[in-house]
Structures are given as C-alpha cells and as structure tokens.
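In this view, the complex is presented without one of its protein chains, the others remaining in place.
Which chain is which? They are A and B, in the order written, and residues in each are numbered from 1.
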C-alpha cells in the first residue's frame, strides 16, 4: 500500500471566503503515484471546512448569506466561547459545511462527478491556515 | 490491495426524495470480494446527498419539513445562484445532509449499527443522477 501526505497552506485576507483547491489536490495525487485508492482532504483548523460543491460565484454568495443566517457572527457576545475570541460562529459554520471530503481515486485521477469541485471554506481568516491531503492506495 | 468501483443510477420522480440504497451497496461489496476495508459512497451531483440514518417514513417526512425550514426552495429569486436555475436551495440542503458516507467493511460485510441504513437524498430530482461506490481493502 502506498501512502502520501502533504499540507496545503492558505491565507484568506477576509474573515470568510471559499477557495477552489481541486488543482492542488490533483497535483498531490500525481505526486503520489497512486492509481486506485482514497484521498482524504481535511481542514486542520476547527474554524474552516473542506467541502465539495459547485464553483459558481452566485452560489458562494448564497452560502455566505445562508451560513450567516444559521450561525450569525454578531452579536459576538451571544456565544460563551467568545472570551478573548470572536470566532464561535466559525465553529458552527464549519459543522454545517463539514471538516473533510473523502474522494475516490480511479485510474490515477480524482473520481469526481461533472460539477464536483473541492473547496477550502474559511470562516475565521486573515491568517495562514492548513489543509491536510492524505492519500492511500495502490 | 483490492479496489472496486461502481456507479449507481437513480431517478427520483419528484424534486425531493430519499431512497434506501443499502442493498445496492451490499451487492457492490459482494462483487468486490473485499473482506476488510472501507467503502466510500458519495453523491456525484452537488444537489444530492448520501447519508446514514433510519429507514422510517415519519422521520423522512420530518427531514423534508426541517430542510425546507433551514433552506427554503421559495422564493427562488432569493438566491443569486438561481439565474436560469431554481436549485440553489438543493445545494444548501445537501450540505446539511452531507455528500458522502464512509463505512467500515468487516468480515466481508458492511459494519453498520443496528438501525444504520444508507440513503440517497435527492433535492433536485426528475432526472437521472449517480452515486459512486468505491471500495478498497483486502
């Protein structure tokens, strides 16, 4: 069994944002030499997400509005976690969007549906944060 | 390491619906010959879900009502994604329910709890759509 590991680093300049990381994950897969297996892609931070959805700017705007409705940033004092911090809402938003994606590898390629793209979802940005790519297979 | 891949196709006649796909995943596992490993089951479409929960019609009714509360279909114009489309809410509902399930394989069987069943969750149906089953193990 082969295995491969890489950390991808991102710095989103705003508090929140979405980055399409599919090309980076594809590069990792090419480096790994794995032809059949699984790739795990997960946020290493608990105020961020890795998820699979559409690369469409209108949708990303809708996600931003929707997540703010479900888990508003303000009032910051509404969360007990926010003692010397202001990111409690980010911990909620990340649960909605999810920590990780597991993606099949077939014939040496990511086995994605026609519109599936892998995203890093940042909910507490303005600093460097990491995504883990772990590949196992043969 | 063995690997196996199959696409399952579904066409839900309504916009939304839930299908218990546990028997199909079990058939895949039998075909694969894998005794110990993992199976990844994921929607290949970004307006659908694969999730694990109870096969109980009252609960499915409750999920339908609940998801409509959290991410309403109407008004369609409330979503920026809905330019020539009307399925933005389906992208939200799928994030709540999740893209994928990873299930253990033990002694050649799905290692599920007593009530765990695997579902395809459709949020933008009335067309043929796919689920990917990928199995790795020994």
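In this section, contacts are C-beta pairs under 8 Å (C-beta built on N, C-alpha and C of every residue); 3 or more make two chains touch, one makes a residue touch a chain.
Everything quoted here is computed from the prediction, not taken from an experiment.
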{"item": "Selected from B:19, B:76 or B:112 as touching the chain missing from the view", "value": "B:112"}
{"item": "Residue ranges of chain B at the interface with the undisplayed chain", "value": "1, 36-38, 51-54, 56, 58-59, 61-63, 66, 70, 96-98, 101-104, 106, 111-116, 136-138"}
{"item": "Footprint left on chain A by the chain that the document does not show", "value": "1, 3, 5, 38, 40, 42-46, 70-71, 79-83, 88, 91-92, 94-96, 98-100, 102, 130, 132, 134, 136"}
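Following the convention adopted for this analysis, only the chains that are shown with their structure count from here on.
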{"item": "Gap in Å, rounded to a whole number, between the CA centres of chain B and chain A", "value": "20"}
